[in-house]
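Left out: one protein chain. Kept in place: all the others.
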Amino acid sequence: MAMLEVTNMGHNFGGLRAVDEFNLSIDPGQVVGLIGPNGAGKTTIFNLISGIYCPTDGEVTFDGQNITGMRPNEIASLGLARTFQEMRLWRHMTVLDHIMMARYSKFTYGLIGAFFGTPKRIREEAEAKEMSYEYLKLFGVDQYADDYVTNLPYGAQRRVEMARALVTEPKVLFLDEPTVGMTPEELDDMIEVIRGVHERFSLAIFLIEHRLKVVRELCQQVKCLNFGQVLSEGTPEEVQDDPKVIEAYLGDTKAVV
Amino acid sequence: MNVDILVQNIFNALQFGSFYAIIALGYSMVYSILMLFNFAHGDIFMTGTYIALGVATVLLGWALPTWVVLPMTILLAMALTSVIGMVVERVGYRPLRDAPRASAAITGLMIGIMLETGVLALVGGQKVAFPELIKTETIHLGQITLTNIKVMIVVASLVMMAGMHQFVKRTKWGMAMRAMAYDFPVVPLMGVPINNIARLTFGMGSGLAAVAGIMFGLAYPILNPYMGIVYGWKAFVAAILGGRGSIMGACIAGYMLGFIEVFVTMIASSVPWMSPSWRDLISYSIILGILVFRPHGLFGESYSAKLRL
Partner (left out) sequence: MKVPESIKTVFAAIRRQVTGAPLMSWLFGVLVAVALEYVVGYPLARALGLPKVPALFGLTLMLKQPLLIPSALLYTTIIYVLPVGLIAKFSDVLGNAIAARLLKLPFVVTVMVHLGMLYLVFHLWTGVSDYRLVTLKFMLIAILLTLSLNLINGYMGEFSCSHPGFMALGAYTASMFTIGLFTDNRLLGEAVFHSPLLGYALFPLMLLIGGAVASFGALIIAIPSFKTRGDYLAIISLAFLFIVKSLIENLEFMGGPRGLSGQPDWATLPMVFSITVAGVWIMNNFVTSTMGKGLNAVRDDESAAEAMTVDTRAVKMRCFLFGAFWAGVAGGLYAHVIRYISPADFGLTKLAEILAMVYFGGLNSIWGSIVGAVGISALSEVLRPLQMLKWLCIPLLLILVMIYRPRGLVSFKEFNLRKMLSPRRTKV
């Protein structure tokens, strides 16, 4: 049985069928890509699996546990982390706070600890801080630890976001267009970062991407989505050459020629 | 329970409802375009009433007949109060358009306190009588007795609200307001002067509040500077009950609040173990109950806006 198993998932927004009959299975360590034109429903699928929306039908199991309709923070605590297309960093918090915040569910000191600064709290916070610095170093942003995120360059913000997702110690990582708005150099860096993360933490990754280069370099398997339905799936090369996919991206080529 | 009392209470409710509805309209109009509550609005209503009082007193002092004084009072009071509304917009809201919404709420609140203090300083804290611009007459319809003022207030308010509705629906200004309510950031890109629209909205809301103030003065000719707080906040609650930013909702909820208050008082005074002072307790509990089940009010759409910090 795969680690993450999505069966026949579907979702309606009012009368609109945003996602239909979506199936997915991700094994530990596997990298799966999800491509498709704008508005195809890619981010909706992320939101459905990570609990921001509740699927209208179908079922999501993670590690043998049914997580359909659970709250996002519960799902995240189980080991399913994600990033956002628009990053969603916290404007008024420092980089270090971002990383420590993602350890939230691991703290056990409770309200008493929060109110009175018990030794347990001090110990746990110190551990979390140490671990956070480790992750910041790993992503090369430790020099920004005490800065507000809004003052960081774009690439560094992306790295902070990635570090924040990883410090929750996920088993599978969802990346929503991690290279959006990046220059070619930043793009190559990002590919290296993702590859490094994948190897170091032996993660499974589920990736939304527009740039085929990223998909080709990283993914073993790709799904192409259009109007909420899977058009094509297979290795990156197979999907890339599928006429249905080309048509979805470029329109009816015959009409042009 | 006889029919006479029932009908009288219905008209009382309609009359109070008219005040609430017209003031609530001002709150809602501003909210719909700026996503902000103009917390000074209750005090603008109060100031409008006092301006009308001042204008009427001066005009009556020139020995003009009441049929001249009344329309002139209405016009002048509306104009002057609109100016106050526009000043409030310019001073308290425009500089804060990019600030957290809560900060703008605080400036509104503070401007309200300043208006209140200003009126207090000018006329003192004692109650003042509003001149009788319309001779009160009693109308008999079978067993039912009504005063002409009540009927006039209800009719005039309905006419005003209908006019407002047409304005927002038909004119280009109204269209711009609706566009701002729908998608604020895009509207200036379409060449709509948002500052003018915001000013217009504040001005119109304040003008309406002045009319509500005059009607209030005619119906309850004893004024004090705290009426702005009392009725303003109630109208604010009505605006919310109607659904934030919904003009129609504000009117209907205003009347609803009038009915709830009048009938709760009526029932509470006829039940032996209750007293009329339970009015606020029961009516706010009813409103709270409604809001728990309809979080966006009666006619509101769901906004996902959060206080920006």
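In order of appearance the chains are A and B, and numbering begins at 1 in each one.
Quick note on the criterion: a residue touches a chain if its C-beta (ideal position, glycine included) is under 8 Å from a C-beta of that chain, and two chains touch if they have at least 3 such contacts.
Since we're looking at a predicted model, the values are computed, not measured.
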{"item": "Option touching the unshown chain, where B:Gly92, B:Gly213 or B:Gly258 are the choices", "value": "B:Gly92"}
{"item": "Option touching the unshown chain, where B:Ile74, B:Leu200 or B:Val237 are the choices", "value": "B:Val237"}
{"item": "Contact partner of the left-out chain, one of B:Val83, B:Ala179 or B:Leu291", "value": "B:Leu291"}
{"item": "Residues in subunit A touching the chain absent from view", "value": "50-52, 71-73, 76-77, 81-82, 84, 88-93, 97, 100-107, 109, 111, 113-117, 121, 125, 128, 164-165, 168"}
{"item": "Hidden partner interface residues of subunit B, rising order", "value": "91-92, 95-96, 99-107, 109-111, 113-114, 116-118, 120-121, 229, 233, 236-237, 240, 244, 275, 277-281, 284-285, 287-288, 291-292, 295-296, 302-307, 309"}
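In this section, only the chains that are shown with their structure count from here on.
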{"item": "Mean-CA-position distance for subunit B and subunit A (Å)", "value": "50"}
